[in-house]
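A single protein chain has been removed from this complex, and every other one stays in its place.
Letters A, B and C name the chains as they come in the text, with residue numbers starting at 1 for each one.
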Amino acid sequence: MSRSFLGWPVLRQLRGSDPLGRGPAVRSKATESLAPRTATADRVARSVCPYCAVGCGQRVFVKDEKVVQIEGDQDSPISRGRLCPKGSASKNLVTSDLRQTTVRYRRPYGTEWEDLDLPTAMEMIADRLVKARNDTWQELDEKDRRVRRTLGVASLGGATLDNEENYLIKKLFTAMGAIQIENQARI
Amino acid sequence: MSSDRTGQGSIHDRPGPRGRGAERSMVPPAEFTSYYGHNVVKPSPWEHDIPAYLFAGGVAAGSSLLAAGASLTGRPALRRTGRLGALVAFSFSMVALVHDLGRPMRFLHMLRTVKLTSPMSVGTWILSVYGPFAALAALAEVAGLVPAGATQGRLRWAFRLLDRFGGPAGVVAGVTAPSVAAYTAVLLSDTATPSWHSAYRELPFVFCGSAAAASGGLGMIGAPVTQAGPARRFALGGALVELVMERRMERSMGLTAEPLHDGHAGRLMKAAQSLTVLGGVGTLLAGRSRSVAVVSGVALMAGSACTRFGIFEAGQRSAKDPKYTVVPQRERIAREGPTRYPDHPVGGP
Amino acid sequence: MFGKRNSLYGPVDPAPETGYVDAPARKGFFTDTSICIGCKACEVACKEWNDVPGEGFDQLGLSYDNTGSLNANSWRHVAFIEQPRKAAEEKAPPVELGMPALRPDGVGATDVGGAGGSDGAEAMDFRWLMSSDVCKHCTHAACLDVCPTGSLFRTEFGTVVVQDDICNGCGYCVPACPFGVIERRKGPQGSKNVGIAQKCTLCYDRLTVGETPSCAKACPTESIQFGDVEELRERAQRRVEDLHGRGVMDARLYGNDPDDGVGGTGAFFLLLDEPEVYGFPPDPVVTTADLPRMFNRATTAGVALLAGAVAAFVGSRR
Partner (left out) sequence: MAEAHPVGFQWVMEAKSRGAKVIHVDPRFTRTSAHADTFVPLRVGTDIAFLGGVINYVLQNELDFREYVVAYTNAPTIVSEQFRDTDDLDGLFSGFDPETRTYETASWQYDSQENDGAQREDHEMQRETASALQHETHGLSIDSEVRRDETLQHPNCVYQVLKRHFARYTPEMVALTCGVSEEDFLEVCKAWTENSGRERTTALVYSVGWTQHSVGVQYIRTGAILQLLLGNLGRPGGGIMALRGHASIQGSTDIPTLFNILPGYLPMPNAEQHTTLQEWVDAVRHPGAKGFWANAGAYGVNLLKAYWGDAATSENDFCFDYVPKITGDHGTYRTVLDMIDGKVKGYFLLGQNPAVGSAHGRAQRLGMANLDWLVVRDLFEIESATFWKNSPEVETGEIVPEECRTEVFLMPAASHVEKEGTFTQTQRVLQWREKAVEPPGDCRSELWFFYHLGRMVRERLAASTEEKDRPIQDLAWDYPVHGEHDEPSADAVLREINGYEIATGRPLSLFTEMKDDGSTLGGCWIYTGVYKDGVNQAARRKSRHEQDYVAAEWGWAWPANRRILYNRASADPDGKPWSDRKAYIWWDPDAGESGEWTGQDVPDFERTKPPSYRPPEGADGVAGIAGDDPFIMQGDGKGSLYVPQGLIDGPLPTHYEPVESPFRNPLYGQQANPTRKEYERDENRMNPSPPEEHSEVFPYVFTTSRLTEHHTAGGMSRYVEHLAELQPEMFVEVSPALAAQVGLEHNGWCHVVTARSAVEGRVHITDRLRPLRVEGRTVHQVWLPYHWGSGGIVTGDSANDLFGISLDPNVLIQESKVGTCDVRPGRRPRGQAMRDLVADHSARAGVASGAYPLVVTTGPGAASGGKSDGDPTPDPSSGETT
């Protein structure tokens, strides 16, 4: 009831076309200023659903550097703007409180996670990768064939990643001689 | 085409043996379909606040009537009982109503509009009129209790004002009181809750009778037998109306009367009946004994409370069981075909 | 005002009836359950857009329905009905399924089946019905009419919407709804609008800029169709005729008739079985249609009470 007395819906009921107070007379201030997040967004990124391989178009609405809505892209000839429950849950996926946003570290024989800063974690991983490769390097196999590789490092994943990422993964691992590089395509 | 399959009775409301007993012989065989036995309509989210309010509102309304009458006929004790009783009951009502809100802090939003289509809005405005007058009358009553010396201080003008307006205010409260008692029936009936809606013809009478019985009972408790004659007659008449109309109501409700007999609600309704009969009989004898009057008054009040709680509970139960929504509608379709304007269906939603 | 009986009953165009001048065409949903694939995209898209919290992480055992009902935290609800048809009923193994559609001799007899030749390995006629339910946005909306605060209101699109900033949670709309749609939010803790009545808004905010409601936009098969109610009603009529032409004689419309007990619904349905199979009331009538009579009865009762009081005193003058 913070508005001026003249805005009191009872008076609006008496004055206007809505004496029963079921429509125009009872609209609130918030209702009058209603605007959808899609209209108030700062920008829209055109994206693709991250779940299955149908490749449905998504539009990602951003306001104040936060994702405020993800919905189907009407223009897509693949999906015609539609999304399944998973695609529809994309905003929930990317904005979930359960997302891991810091590095977690479990030391050998540890029983709990520990915190670790990202640069340190990267250094540690690089050290371990180089060491594992050195320790397990094979120049020749048991039949004296030249193989120049390591069987000490393996990798699994890629089907949820970008082509560019898969490209770098395979490129780096191949250069390092790691061959047990696999993904969901064989699972 | 939609009506012809009900009779085939190929499918049941819910799994399991529950609900297919011989006790249903009084109603048509309830062969009907539902979605996993889920309710179709939702029960109100109201808790005991609301039946308590229904009871207290009735007590307040009846008490204001008795107070007004007592005031006009010079029965000070009865007037005092009525006015104070009305204020206490009304105050309790308001607390219950506010407490029951999902957002109690927004209670005043009730005064945002006048919704003639909303019994609750209409009721709010009725209470808004009734309440201040009832309160004024009660304050005047309290002021009258204050020792004369104390009424001469800086608030002297207030006491004088109360003295002047207490009487008229009590009369206004009395005149508006019947709507306080009656609107609550519409409040319940104007829902899709089967056992409430189908009771709409008789429920106002039941509630008004109940209000009279309870407030009369309060008068018998609070006023000496010499002044309580109108209270006894009021109570007796109320009890009679309540009992008779309740019986009639059940007959007109069809299947949806069933929850009034079963379970918790059924026990409450039985208790209400017994207490009201007991209180009524007692009332006949209460002119001679204050203690009989008090016992009878308590019985009548308890009976009224049980009626309110019983009807409330029966409605809640009827909403939770799809049978009471689906079967009456199916019966109506079988009888009259699906509802089509301008024909207006008889019976529930 | 009650003299205009159309305000409470019968066919009207709700937005102009409510006092909107130059209202746009009434908007609504036509949900064609015959093409619903039960994916629940509508449920999720609705929750994402309207910021409806997740709740109820329990297996309900109701086919693939773990939502259970329309409620404060589910403004769309996809029903799943597993239905062995009559031809197969006698042969179907009599095991308790907790399903909505059981045989007449439904219960007990779990010892049959599995043994000997009658092992259920026979052909049968079976269907799995799916249907996305939503607020009906009734022409005569009881929830709106009984709302004491004006929180529930009719929009210019003819839809019925709760104003979160107004609702005080009186809860009256909940029992008023003949479809059991609207509900007061109880939780989960910390979510917004707890204590306030909640239901589908037909994405009122999106409508204001000409966008499609979230559920209809997501629906992969166009089972949920959004548009002008007039046009949708014609489309629905054509669709049901088309299905009849294809021999789907079970197809029928629900809520499309402006002469029905709620004046027709803004969101209506094509069903493949009786309404109550899906959890709908078979013949809903808006409760406020009886309101004038209720007030009349109450007035009579009130007058009687007053008269009774007078009589009680009058009779005492002795």
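In this section, a contact is a pair of C-beta atoms (placed from the backbone, for glycine too) under 8 Å apart; a residue touches a chain by one contact, two chains touch by 3 or more.
Nothing here was measured: the structure is a model prediction, and the numbers come from that model.
A.B. asks: Checking the contacts here: which visible chains does the omitted one touch?
C.D. replies: Across the whole assembly, the hidden chain touches A, C.
A.B. asks: Touching the absent chain: which residues on chain C qualify?
C.D. replies: Looking at chain C, the ones touching the missing chain are residues 35, 37-41, 43-44, 47-48, 53-61, 63-64, 66-67, 82, 84, 92-98, 110-115, 119-121, 123-124, 126-130, 220-222.
A.B. asks: Could I get the residues of chain A that touch the absent chain, sorted low to high?
C.D. replies: Residues of chain A in touch with the missing chain: 43, 45-57, 60, 62, 65-67, 70, 73-80, 82-90, 92-94, 96, 98-113, 116-118, 121-130, 132, 135-172, 174-187.
Note that in this section only the chains that are shown with their structure count from here on.
A.B. asks: Based on mean C-alpha positions, I'd like to know which chain lies farthest from chain C.
C.D. replies: A
A.B. asks: Just by CA atoms, which chain is the most central one?
C.D. replies: Closest chain centre to the overall C-alpha centroid: C.
A.B. asks: Could you tell me which pair, A-B or A-C, is linked by more C-beta pairs in contact?
C.D. replies: Between A-B and A-C, contacts are more numerous in A-C.
A.B. asks: Averaging only over C-alpha atoms, locate the centres of chain B and chain C and give their separation in whole Å.
C.D. replies: A distance of 30 Å separates the two centres.
A.B. asks: Between chain A and chain C, what's the gap in Å when you average each chain's C-alpha atoms?
C.D. replies: 35
A.B. asks: Hey, how far is the Cα centre of chain A from the one of chain B, in Å?
C.D. replies: That gives a centre separation of 56 Å.
A.B. asks: Going by the touch rule set out above, which residues of chain C reach two or more other chains?
C.D. replies: Within chain C, the residues that touch at least two other chains are 1, 7, 145, 150-151, 166.
A.B. asks: List, in ascending order, every residue of chain B touching at least 2 other chains.
C.D. replies: 112-113, 115-117
A.B. asks: Across the complex, what residues on chain C touch chain B?
C.D. replies: 1-2, 7-11, 62, 68-69, 71, 79, 81, 86, 89, 96-104, 106-108, 142, 145-151, 166-172, 174-185, 194-197, 252, 257-261, 263, 274-291, 293-295, 297-306, 308-313, 315-317
A.B. asks: Could you list, by residue number, the parts of chain A that touch chain B in their complex?
C.D. replies: Interface residues on the chain A side: 1, 8-10, 13, 20-22, 25-26.
A.B. asks: Which part of chain A faces chain C closely enough to touch in the complex?
C.D. replies: Spelled out, the residues of chain A in touch with chain C are 9, 16-31, 34-39, 69-72, 81-89, 91-92.
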